Each structure stands twice: as C-alpha cells, then as structure tokens.
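Excluded from the complex is one protein chain; the other protein chains are retained at their positions.
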Amino acid sequence: MTVTPGTPALHSLTFRLSYADTDPAGILYYGAWFPWMERMQSEWFYLNGLRQDQLLERHGFWSVTCHTECDYLVPVGLFDEIRIELRLGRVGGGSFDMVHQMVRTEDEVVVARALITLVTVSSDGSATPIPDVLREHLDRWAGASAAS
Amino acid sequence: MTVTPGTPALHSLTFRLSYADTDPAGILYYGAWFPWMERMQSEWFYLNGLRQDQLLERHGFWSVTCHTECDYLVPVGLFDEIRIELRLGRVGGGSFDMVHQMVRTEDEVVVARALITLVTVSSDGSATPIPDVLREHLDRWAGASAAS
Amino acid sequence: MTVTPGTPALHSLTFRLSYADTDPAGILYYGAWFPWMERMQSEWFYLNGLRQDQLLERHGFWSVTCHTECDYLVPVGLFDEIRIELRLGRVGGGSFDMVHQMVRTEDEVVVARALITLVTVSSDGSATPIPDVLREHLDRWAGASAAS
Partner (left out) sequence: MTVTPGTPALHSLTFRLSYADTDPAGILYYGAWFPWMERMQSEWFYLNGLRQDQLLERHGFWSVTCHTECDYLVPVGLFDEIRIELRLGRVGGGSFDMVHQMVRTEDEVVVARALITLVTVSSDGSATPIPDVLREHLDRWAGASAAS
C-alpha cells in the first residue's frame, strides 16, 4: 500500500462503531470494516457518475473486485468514532487499487489500512484494458493526491 | 496461501447466497465472505474449547486478527450454494494463519480463497509466543492436514 | 400471530449465533433475526419457483414487504444454536403473512416469533389481488399446516 499518508483523501465517511461492529469484548471484529468500505467507495463512484450497476449498460464495461486485504494496526472498540478515507493506489493497464484508511477521530491515529483491487471486464466477463471514461477519472484522482 | 487443495478441511459451513450477500446485479459483493468466515471460524474455536471471549480469563492470553486477505476467483451469484472450508496455514512463533476456501457445491469449483492471520497477545495487549494450550491444538490441526 | 404451534414448518434453517449477532454482553441484539428470516424465506420462495427477482418478468406481479414485527420472548446468547421455522399465517385478498418462529435447539424453547406481511403489486407498483400462480402455492402451504 504505497499511498503517502499526507495526501488528501478523495472521499470519506465518519461513523461511530456500534454493537454490530464489535465482538463480546467490545472490540471491532475484523469483518466490520468491509461493509463500511463498500458503502463509502460505492458512493464515491456513484458521485462520479460511475454507478456500478449501470456501468455495463452505459459504458460497455464492468469492474470486478479481485482482491482485498486489510491490516489491523490498533484495536478499536464500541462507540469509537471512525473516519474512513479513500485514496487511489496503484493503477495498471487493466486493474487499479483503491486504498482505505481507517482513522480514529479522537486522536487521528490510523487504526487500519485496507486495499481493494478492481479489474475491468467487458460484457462477456473477460479482462479488458481500463476504458477511457474510467482512465480519465483515475488520472484526475491521481492528480488530486500528487498535488498535495 | 500454502494449503494443499486436497487436504481435508478442519471445519466447514454450507449456505445459500441471499439478497444481503449480493449486489444489484445479483453478484456476490466482496465484503460478504467475511461474516461467513468469522461465523465458521469462531464456531471451530468454540467447538475446540477455545471460546474467544473466555480465552483471557481461562488461559491468560488472547488472540487478535492482524491481517486478512481474500482473492475472488470466480463470480458467484444469488442462490448459489457455497461451502466454506477451514484449514490451518502457516504457523509461526507468535502468529498463525487460518485459510478459508469457498467452494460452489454444484460443481465443486473453488470460487474464493482467504487468509486470516492471528497473533497471540498477553493480558496487557503485548505480543506473546503462542501458548502451549493453543500450540497443542495447532499441532493437531496441522497433523489432520498432513495426514491426508 | 395465529399459527398453531404444533403445525409442521414449511421450511427451516439451523445456525449458531456468532459475534455479529450479539451485543457486548453476548446477548442477541434485536436486529439479528431479520437477515436470517430474509435468508430462509427467500430460499423457500426460490425452492418453490417463486424467485423474487424474476417474479415480475415471469409472472407479471411482484411482492413487497409492507410490515414486519417481532416479539423477543427469551434472551439467547453467543453460540446458542437456533432453528428458524417458517409457516404460513393469515391469507387475505391482496396480502399474506409469513410467520417465523425461532427455536433454541438445545431445549426446543421458542425464543422469538416474527411476522412478515407481503402485498402483491402489479408492474406499475399498485396493489393487485394475489395472482393464481401464487394463490395455488399459498393454498398448498395452508394445507400442509392444516393437515398436521
């Protein structure tokens, strides 16, 4: 995960951990970050006109998540307030990484980092180079980080 | 993920994908595997007398998930029946990997693979070598796989 | 909820409560039953050829949940094994109730009861009498209960 910590986030979502996010010890359980990442990242694509459920019909391609990983750095617990930040990571010819950083707002400590790798596929499901319409967004998102 | 595919699973759970597991295209969304992994793996530890919420009190240590990763190999969709299989992966001095394999039961195709790394910690939260009580279980679980 | 307790269930699903289902005290939290009900009831309709996401296309109608309610009778906790049972409840001209009963398998105690009311709607979203294809299923399901 090669994102420079200081670069501004593309998008973020702030929420408080609740019962459904934590185990009986009141500690976040490892699966809890993923629905939040999905929610925030889907909203980012939606706000950029890249609504996942309409990509194929409107642009003739589709994106598929092929890999996720997450490092749990600091334990967090019930009622901690968290900000999930989204940044663009590595961009390749037919895939790209979205990097998620979980920050405890009380002290701005990064408590977890995750990476989601997406590949672009054509209507028949086979891998396809990143189409121009998406490439333009990725270039702009990369610029947003580089400029900081 | 170094598990030999042919080794028998330690534990498994079979279920059918439903609306909560899938996106509007009816395709499983990437976060959906994690609650199933958590559910099945927690049950395995529970059935082995290693109930996570009583480890500290009963045995003076605790296990913490420090890393997860998942590879999505084949798209699966609404109402597909899936069997999640649990195996032991790498075992180190103070950490070990549990390997999860998601199999579509209709044709026995492996549709996803995931890995969960746990570290053992003492009551003050600092890393500690894997305690004997847990080591004995891991040795037996490794034997179960090696013997196949 | 007028279902006679002794009637056989149309369908059921057995599972063990895990971290995601319980609060920090290890007690089931009230929202946890609903995903299980959805999962089991959707499977039942699917197994009867009434796949919810294809109803409109195949049969020209759609069903919509307009009301849910749940009574929590006995506290249950982490690692309790539960069987959710599905029965048909009241059937009206344009709506019907599916009744869910949550049973702790260890002692067969009913720990919760829930009811889901569905209405049938036509393609324009307006209420429509229960179509024949569905009415035949409901009659058969009612017979299954009455015959017990």
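General observations
Here the chain labels run A, B and C in written order, and each chain numbers its own residues starting at 1.
Simple rule for what comes next: contacts are C-beta pairs under 8 Å (C-beta built on N, C-alpha and C of every residue); 3 or more make two chains touch, one makes a residue touch a chain.
Just so it is clear, the structure is predicted and the values come from calculations on it, not from any experiment.
Remark: the residues of subunit A touching the chain excluded from display are 15-16, 18-20, 26, 35, 38-39, 42-43, 46, 51-53, 78-79. Think of the hidden chain as still there; on subunit C it touches residues 23-25, 29-31, 34-35, 37-38, 52-53, 64-72, 75, 116, 125. Contacts to the hidden chain, counted on subunit B, fall at residues 19-20, 22-26, 29, 31, 78.
We adopt the following convention: only the chains that are shown with their structure count from here on.
In terms of their C-alpha centroids, the spacing between subunit A and subunit C amounts to 35 Å. Counting partners per residue, subunit A has 23-25, 29, 31 as the residues that reach two or more other chains.
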